[in-house]
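Left out: one protein chain. Kept in place: all the others.
Chain nomenclature is as follows: A, B and C, assigned in order of appearance, with residue numbering initiated at 1 for each chain independently.
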Amino acid sequence: MNRDPGENPHVGSLTGEEIAKHNSRDSCWVIVHNKAYDVTEFLPEHPGGPKIILKYAGKDATEEYAPIHPPDTLDKFLPKDKHLGPVNMDTVEQEVKEESPEEKERQERIKGMPKLEACYNLMDFETVARYVMKKPAWAYYSSGADDEITMRENHSAFHKIWFRPKILVDVENVDISTKMLGTKVDIPFYVTATALGKLGNPEGEVVLTRGAHKHNVIQMIPTLASCSFDEIVDAKQGDQVQWLQLYVNKDREITKKIVQHAEARGVKGLFITVDAPQLGRREKDMRTKFDDTGSNVQNTGGDNVDRSQGAARAISSFIDPSLSWKDIPWFLSITKMPILLKGVQRVEDVLKAIECGVHGVVLSNHGGRQLDTARSGIEVLAEVMPILRERGLQDKIEIYIDGGVRRATDIIKAMCLGAKGVGIGRPFLFAMSAYGLPGVDRAMQLLKDEMIMNMRLIGAAKVEDLTPDMLDIAGARSHFVTQPEDTLALRAYDALITPNEMLKGKL
Amino acid sequence: MNRDPGENPHVGSLTGEEIAKHNSRDSCWVIVHNKAYDVTEFLPEHPGGPKIILKYAGKDATEEYAPIHPPDTLDKFLPKDKHLGPVNMDTVEQEVKEESPEEKERQERIKGMPKLEACYNLMDFETVARYVMKKPAWAYYSSGADDEITMRENHSAFHKIWFRPKILVDVENVDISTKMLGTKVDIPFYVTATALGKLGNPEGEVVLTRGAHKHNVIQMIPTLASCSFDEIVDAKQGDQVQWLQLYVNKDREITKKIVQHAEARGVKGLFITVDAPQLGRREKDMRTKFDDTGSNVQNTGGDNVDRSQGAARAISSFIDPSLSWKDIPWFLSITKMPILLKGVQRVEDVLKAIECGVHGVVLSNHGGRQLDTARSGIEVLAEVMPILRERGLQDKIEIYIDGGVRRATDIIKAMCLGAKGVGIGRPFLFAMSAYGLPGVDRAMQLLKDEMIMNMRLIGAAKVEDLTPDMLDIAGARSHFVTQPEDTLALRAYDALITPNEMLKGKL
Amino acid sequence: MNRDPGENPHVGSLTGEEIAKHNSRDSCWVIVHNKAYDVTEFLPEHPGGPKIILKYAGKDATEEYAPIHPPDTLDKFLPKDKHLGPVNMDTVEQEVKEESPEEKERQERIKGMPKLEACYNLMDFETVARYVMKKPAWAYYSSGADDEITMRENHSAFHKIWFRPKILVDVENVDISTKMLGTKVDIPFYVTATALGKLGNPEGEVVLTRGAHKHNVIQMIPTLASCSFDEIVDAKQGDQVQWLQLYVNKDREITKKIVQHAEARGVKGLFITVDAPQLGRREKDMRTKFDDTGSNVQNTGGDNVDRSQGAARAISSFIDPSLSWKDIPWFLSITKMPILLKGVQRVEDVLKAIECGVHGVVLSNHGGRQLDTARSGIEVLAEVMPILRERGLQDKIEIYIDGGVRRATDIIKAMCLGAKGVGIGRPFLFAMSAYGLPGVDRAMQLLKDEMIMNMRLIGAAKVEDLTPDMLDIAGARSHFVTQPEDTLALRAYDALITPNEMLKGKL
Partner (left out) sequence: MNRDPGENPHVGSLTGEEIAKHNSRDSCWVIVHNKAYDVTEFLPEHPGGPKIILKYAGKDATEEYAPIHPPDTLDKFLPKDKHLGPVNMDTVEQEVKEESPEEKERQERIKGMPKLEACYNLMDFETVARYVMKKPAWAYYSSGADDEITMRENHSAFHKIWFRPKILVDVENVDISTKMLGTKVDIPFYVTATALGKLGNPEGEVVLTRGAHKHNVIQMIPTLASCSFDEIVDAKQGDQVQWLQLYVNKDREITKKIVQHAEARGVKGLFITVDAPQLGRREKDMRTKFDDTGSNVQNTGGDNVDRSQGAARAISSFIDPSLSWKDIPWFLSITKMPILLKGVQRVEDVLKAIECGVHGVVLSNHGGRQLDTARSGIEVLAEVMPILRERGLQDKIEIYIDGGVRRATDIIKAMCLGAKGVGIGRPFLFAMSAYGLPGVDRAMQLLKDEMIMNMRLIGAAKVEDLTPDMLDIAGARSHFVTQPEDTLALRAYDALITPNEMLKGKL
């Protein structure tokens, strides 16, 4: 039902023939979910540029439109008089799209997909997703800023921290539950906000809602979801808790409306994204959008900045780059929800946040999708906590981190340092894209299994037992760039051979 | 004889036909070593899950059973009334198993195996073993926890320590013998406890017993041996010394019986494993056990945690996760053997161990098979010894390490730092799996040759001459995670070519 | 027109037949741009050696000559009486050169060249250039000194510095313009001097002049340009600003003439190269020049030092290796242009430069083309600035860096540390070589786009907002040489497999 909010497709009064006449920049009609819309005047304002709409001028655009727009988008942004009404879809010529060789190969890969049980850890889901997802969807989810150094650093940073486990602690009964903003959760992670869930699964973010419910963890609803906010709230079950991630709109009235609506609908925390005054350049994403017909060498330079820039750029033009510390009191005034700043990256700003009276921060670099060579959340945590403790401020605020969490050992390291919990995003998207809800379920269960096991092995029976002395963080804030190699000497070196190689050499 | 403890296979009164009727969950009989057993009631309690038994319901299960259960297991754990008696094996239908293509390839590899003399160091045995072992056996021996970072770190950690050799020391006569817990040994290593020896060699751990005797080193008998404890003790020769590694059973009476039996049989040291309240997840091992028939996407989540988890999980459910410092006095009260804690990983716990009155510790992370990103034994040794010396405690306790030892230089480094000796496990398993006793013999001899040579080269005529100033340990406790690379720049770089390449370019 | 400064090729009075007679060391005439020259006496003085000229004795040498000599070279260096006058080119036999297989392949690659829009960053131009350029041209541009360690380090050094971005700064309006030596520029980079532009594009350096104008950045004119100095100055538009890079000639009168002519023509800054008393050995360049006919094993040793040494050695013999601090006052006396030292590499020399009264320095190692394992400009900057600030000298002089800049984040890092701007060389050469002016245009635009984006993400609305606390420079001056690996252990290790690989293993 989510997938087709239109009415009976056989009874609309508009015909395909009529719509097909409006196929130009001068008069541009499109069909979405069995209804027609006049988008002529909207063309220049489309965040993704007019070109992509004009490709569907006079035609059915639903397939392209659906994964990247919540279903209520047209109601919200297109004046009612441009809603032309239902279309008799029988009269609309169906384009018979031939399957591309690439797509055929992908379908083959899907047939030979590994069983879900063959996934033993969160990286496995990523591997499978890369294998079966459509390329642009994979590119949107998996891409990072510039050279993707920060994106990868987020994960590898955890390996700079080593354990100092305690032995001979009674760990028969291990309790991995904890509290986040007052909510009891089964394990110290939450599903962090990620955009465009329908690129990975036709149902979109509600799949994550269901997974979060099953494992009693919190879901953070993204501003840029493919499902509408209300759809995602509607999907919650029982006393399931959700938070809202917020990109602040240039029009503060819209922002206010969103925040107060969320509070009214029971959302328990407001996470204001502060690391994205502009959404990042992600070249992997941009490349998959590259249109190799119609461009030419002449048409270059500054005038094409906003075109063909990948999904990220298309969906984010409303974000307000002037948002500043001055705005925080206003947010505190419009809602009773706890307010947290998502994307804090230096201790000075954590101290400012405490002064401001917000309730928490997420140390995050936006999954490595914004500023490249920005430091990982876990590294910033190692910078922040000793200073907070020194000043007695460690309990004034809740500190979360996200980015690169793949193993329960990663979660444990963050908790030892002093985090209240960690956000996990892409891994659940990949699990959902490859296997749907069962994938999300298994991914979460694997984390729980790993967590119980590793709590035992580090000698902690409950989350509060995780303390900084259980870590060796001497290298946590170091960065080792390997020096360029001496190619000629490396090539001249004749490596040692093994007995098997000796044998093969003889055959 | 060890391989078939059953009696004359032609005279049993039970027939295959009769047994074959009991082939279901409701009535499940199996044949092991020519005797039949009713395991119907035992099914739900089987640590490895009922599924693997049901596969053999009504049939001969010996081939699957033998390598992972000591021969006295059924006597110990199955009530006598379930022992149905000898089977006339002539009446049992022999399944003609067709050799898999994989097995055929392995047999070919065995035919082309390198000669034993082609192994010049301990890594060579590992290479050959990987080449000729059955995949599940290889996976069980070679696997580590999670990403196997700690497992590999164990070896590479030795390379962080560099030598500062002395010159012009008279090293004509080099003596590499030393004492461990009062026993004189020929070289400062012992054969540490490793499980399931029959996976590598049909005779199992007694092969190691014989090798240890030949080279006058101590063998530590594992709780999870494929041979029974008594078989391994029976295999010792002359005044050969053995130690016992102990997983503490939830039922302390069983533990007490094991300990006192060991003492009675002449075992000279008790090593209580303290780094494994639960046996680790080893994904390489788990993957080889993965059964790709019969599972499906629906059947996922928490309810299958204890199935198909590889050998490690199957054999360890009896281990007591509540074992704590409070239990140590009891151990000291039930035996006169020296007691050592195996798996200590931080200096605070070494100090506690001294307070407790135990006789030693093994700084170990269980061969990297338990908690990933736990530090190596050699690194912990570098943390521990200066603090012990500072407090004058260095002689209060014997310190051993294990994990990653592959070269005599590794042993020398541990001795310089202050260890009494090092445990070596996997390398002897691999030598045994590839070449049997001659392999173990050669592996030990190679270590002795390397040791004598390298004692000379570092300028030490006897083990006591090995002192901390012979090492440069500035980097011993550092961890260098290479920062993610800038892929595009690396690809754009056009490496220097050699004159030979220039030539090829021209052809 | 630049490509053929000769006159009507059909009317010269000299004939090919006559010229062809002068084809030996005793009498050597060559045709360049439709005019004949007697170079017999010049042969022994030719910086590139006589051999390359003799190859064209009696023939048309234009194709070889043009890319590496500015058009006014013969007027400047060959006495007028050796100018023999115009040639009737109709009488000159045209050598029909068969296209080499290598060249055919290159032409194929050019046909399949990626569209300009497919270049998303500066590395992309380098990749394309490597793909489509002639090998000797690529080798000259891309090569560095010895093992090219410094050349690569220049880029990777930026990755040792990490960001500490500020959040909640109003970055609606970002201004990336700045001033260099009093000139307002749109973005804090300049096009630094690089030699032999015509190797990459038949029009040479004037293409860069046009690009610099379009984006309002400064171009530094190289001494060793393929275009003449005046051609490059003539190509400037409006109030475009240019600087001059100077190799100091052994004959100071020539130097004086060059400097004063530049000042007269409006050049606004004089950059004296101080890191190249002799031009470097660049083996990649040397190898492409290697002539495999005619040499033999006997003819080796010291006597062939100055032959076949690549383009760099051929064009630089005039440079004065005796240039020293004593000469600086003289330079200050002959011009009113600000004088900067290009190639400073230690803080001591920056302090000397301030004492000397020069106006600035460029911290540079000549793009890694001179002394290998010399440090990167960004590293030296991190050494220099704290000491200048300590002594209150940071505003006494303008500090620039060059080398390895590829991303706007690199520029931002230099500005945060205290640089006035950065020089960028090779990337624009590669953009020009692959795509001509549109390539240069796009490369500059990409940097502007990246710069605006990243200023927002670091929380800086203008260049002055970039401060040292926005960086984590703990690792900026470190060098990590990875220790040689333990080959045998690495080969014995059996890496974890992914679910997809498990699948393939089964097929």
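Operating definition for what follows: a residue touches a chain if its C-beta (ideal position, glycine included) is under 8 Å from a C-beta of that chain, and two chains touch if they have at least 3 such contacts.
Remember, it's a predicted structure, so these values are computed and weren't measured experimentally.
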Of A:L54, A:I387 or A:L488, the residue in touch with the unshown chain: A:L488
Of C:T209, C:Q345 or C:T409, the one touching the omitted chain in the full complex: C:Q345
Contact with the hidden chain, among C:A36, C:C119 or C:I232, goes to C:C119
Missing-chain contact, candidates B:I52, B:L78 or B:A118, resolves to B:A118
Extract the touching residues of subunit B with respect to the undisplayed chain. 115-118, 120-121, 147-149, 151-153, 156-172, 214, 407, 409, 435, 438, 441-442, 445, 448-450, 453-454, 456-458, 469, 472, 474-475, 478-482, 487-488, 491-492, 498-500, 502-503, 507
Please output the residues of subunit A touching the missing chain, sorted low to high. 121, 123-124, 126-127, 130, 138, 142, 147-148, 152, 155-156, 159, 283-284, 287, 290, 292, 406, 480, 482-483, 486, 488-489, 491-494, 496-497, 502, 506
Need a quick check: the contact residues on subunit C for the chain that isn't drawn. 112-114, 118-120, 123-124, 127-128, 131, 146-147, 149, 274-278, 280-281, 283, 286-287, 290, 292, 295-298, 300-302, 304-305, 308, 320-325, 327-328, 341, 343-346, 348-349, 370-375, 477-489, 495-496, 498
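Simple rule for what comes next: only the chains that are shown with their structure count from here on.
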What chain lies closest to the overall centre, CA atoms only? A
Pick the pair from A-C or B-C whose contact list overlaps the A-B contact list by over half. A-C
If you average the Cα atoms of subunit B and of subunit C to get two centres, how far apart are those centres in Å? 60
With chain centres defined as C-alpha means, what is the inter-centre distance between subunit A and subunit C in Å? 42
If I count partner chains per residue in subunit C, which residues reach a count of at least 2? 121, 147-148, 152, 156, 159, 480, 482, 488, 491-492, 502
